[in-house]
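Removed: one protein chain of the complex. Kept in place: all other protein chains.
Our next item is chain A:
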Amino acid sequence: MTEQERIHCDEVVASLLEYLDGELDDARRARIEDHLAECRGCFSRAEFERALRRRLQALATEPPPDSLKRRLKAILDEF
């Protein structure tokens, strides 16, 4: 990669969440990945955001109350 193609930490920070969301095009994603492979600070930042997101994703699961189970059973029985 040429010096011109390299990106700096502030650009990585600005695009990091979009990178983690899978919203960047291939070329920009590759440049960020090259940077993360070499920059400990940005790598740590990316790992922190990933870890925080994993914790948030755990909130997507919650045992349904009995009232909802009964309601769903009644709905399914009608189909």
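Observations, loosely collected:
Here, a residue touches a chain if its C-beta (ideal position, glycine included) is under 8 Å from a C-beta of that chain, and two chains touch if they have at least 3 such contacts; residues count from 1.
Criterion: contacts and distances are computed from a predicted model.
Of the candidates "Proton-conducting transporter membrane subunit", "RNA polymerase sigma-70 factor, ECF subfamily", "2-oxoglutarate oxidoreductase subunit KorB" or "Cytochrome c biogenesis protein", the chain left out of this view carries the UniProt protein name "RNA polymerase sigma-70 factor, ECF subfamily".
Across the entire complex, the residue among A:D10, A:E38 or A:E62 in touch with the chain not shown is A:E62. In the full complex, chain A touches the omitted chain through residues 17-18, 21-23, 41, 44-45, 48-49, 51-53, 55-65, 67-69, 71-72, 75-76, 79.
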